[in-house]
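With one protein chain held back, the other chains of the complex are shown just where they sit.
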Amino acid sequence: MTMAATSHDTPVETAEHHARKQPDRTFWLLAPGALWMLLFLVAPILMMVYVSFWTQTTFKIEPTLTLKSWVTFFSSDTYLGALWTTVRIWLIVLVCTLLVGYPAALFVGLFVKNKTLSTALLVLCVIPFWTSFLIRVLAWRPMLGKEGAINMILMKLGVVTQPIEVLLFSELSVIIGMTQIYCVFMVGPIAFMLGRIDPSVIEAAQDLGASFWRIFRTIILPLSMPGVVVGAIFVSVMVLGEFATSAALSGRKVNLLGNIIVTQVGSLKWAFAAVAGVVLTILMGAVVAALLRVVDLRKEL
Amino acid sequence: MNASGIKVSLGLYTALFIIFLYGPLAVLAILSFQTGPEGGPQFPIIEWSTYWYKHLFGLTPPSRIAPLPIEQALVRSLGLAVMTMIVSTVLGVTAAQAFRKKFRGSGVVFYLIVLGMMVPGVLVGLGMALVANALGIDRHWWGTAFVLHVVYTFPFAFLVMLAIFNRFDPSVEEASWSLGVTPARTFRKITFPLIFPGVLSAMLFAFTLSYDEFSRTLFASGRDLTLPLAIYGTFSVEVHPNVFAFGVLTTLFSFALLGTYAVLMALSVRRAKRMAIQEEA
């Protein structure tokens, strides 16, 4: 009797053990990565929020909670100006990348019927992404400078007699630089979405006598919208966190929130930097959340 | 305007667009051959020379223009990129492996990982500097900066591997188990060789992104500069063509890396093809 009971119990136990093993395996596979992100991504961001309420003295911060840094931020023309500049540059660059990138995406994704050629063109667009970001930013200096390539060409052609000085070390140069660097992230997703359009739909519309503009408005544009939104998310996230392009091309004339953070850290004003960081985080969260309402990123990718 | 007219004008536009993408780099490359040390970073080219390349390696007589501090920085950047590549590829493969099974909370974990590539470097860098200050930890490129590099590149490796596993047929693994082979050995002998092209892509992503990273490194690496930080340092001072020469070299290095990757991929495709040809012979 006892024997029978024992021999029956053991397998039941192992069965339960094995059933538990599957979730365990998933847990241990995920634990290192998730822990890494919690410790080195989530914790630093929370720390930043926390420190924004610390007390800032001349060269150090003390963990006495205060709203002083926040009050300073929102009563300072410099900081509010930086916030406004960030929003303005972001919007302008977003529109520019879309305007500059969309026609190229239209050609690569829709008009090039040859798959190899369209892949080659996309690769050609992506290759600069593999080279140094800072070098690409810096490359605009000899392009836009007073004695730069563009001024030289314009003068040779006789379009202008004096070099255009506003090209470099201005808001314009920052916008040109950012547009060039980030428009690839707009072209990629849009070309991808356009590539999925069934060409026979467009041919059918043409056969029915629809003009190109009409086809564009009623078929191409709506079908490419998810690509536009995904591209907009990429560009927004990168432009909002920028500081290098403005540091390289604006001659300190354009101060983004990112530049504020860099200067504040440079002068050991950690609490102010943290406030600017939190403001930037909130701004970015709002932008991404708004764009994600338009399209489900996980589904489209 | 008819369809072919639109096609031609869009084609011309795309050509201009590609000039827009590559033009500045081309100008930079041309100016890197400016004569030195008197020639500046602008047109016209006074005389073609490789002076600034020699200057970069300290092969020119001393002049008022200080050489770029790249030697140490290059070693650090390469070391950092290799460390980052190894760790983020391992994390990416294991996390993507976990995602092959449905589990509760997968959405939260997915966004937690992807957040790493979305949050701007300046924010994570600042946060990490604050944490290090609070804990009294010294900031180093191999410590605080390294963990942030992984935070940035691990999501890329994860997404690449996720895409690879999406197309992976799990029945070959089950076949191996049913032959009496343990899951661990099955992974090593069956799964890994089959996902290797994906692993290679993940490694390329991680290496390149880390090698080029500067905004996280800026706050988190302490006093020792990495290569991108050395370049960033020149932003606030007068730029000389030696930076352009360096830009050409580092671009060539990136292309060499891409080329190596392409060769490795082609080799693995060729190996499969060679077995196919053997059969036909």
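Labels A and B are assigned to the chains in the order they are written; within every chain, residues are numbered from 1.
Everything below uses one rule, namely that a contact is a pair of C-beta atoms (placed from the backbone, for glycine too) under 8 Å apart; a residue touches a chain by one contact, two chains touch by 3 or more.
As a working rule, contacts and distances are computed from a predicted model.
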Which one, "NADH-quinone oxidoreductase subunit N", "GntR family transcriptional regulator", "ATP-binding cassette domain-containing protein" or "LutB/LldF family L-lactate oxidation iron-sulfur protein", is the UniProt name for the chain you do not see?
"ATP-binding cassette domain-containing protein"
Among B:69, B:193 or B:233, which one touches the chain that has been omitted from the display?
B:193
With the missing chain put back, one of B:77, B:97, B:176 or B:250 would touch it. Which one?
B:176
Residue positions on chain B contacting the omitted chain are 169, 171-172, 174-183, 185-186, 189-190, 193-194, 272, 275-276, 278-280
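Just so it is clear, only the chains that are shown with their structure count from here on.
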If you average the CA atoms of chain A and of chain B, how many Å lie between those two points?
17
The residues of chain B that touch chain A in their complex are 1-3, 6-7, 10-11, 13-14, 17-18, 20-25, 27-28, 31, 41-44, 91-92, 94-95, 97-98, 101, 103, 107, 109-110, 112-113, 115-116, 118-124, 126-131, 133-134, 147-148, 150-151, 154, 158, 208, 212, 214-215, 218-219, 228, 231-232, 234-236, 239, 243-244, 246-247, 250-251, 254-255, 257-258
Considering only the defined contacts, which chain A positions touch chain B in the complex?
22-23, 25-26, 29-30, 32-34, 36-48, 51, 100-101, 103-104, 106-108, 111, 121, 124-125, 127-128, 130-136, 138-143, 145-149, 152, 180, 184, 206, 212, 237-238, 240-244, 247-248, 258, 261-262, 265, 270, 273-274, 277, 280-281, 284, 288, 298
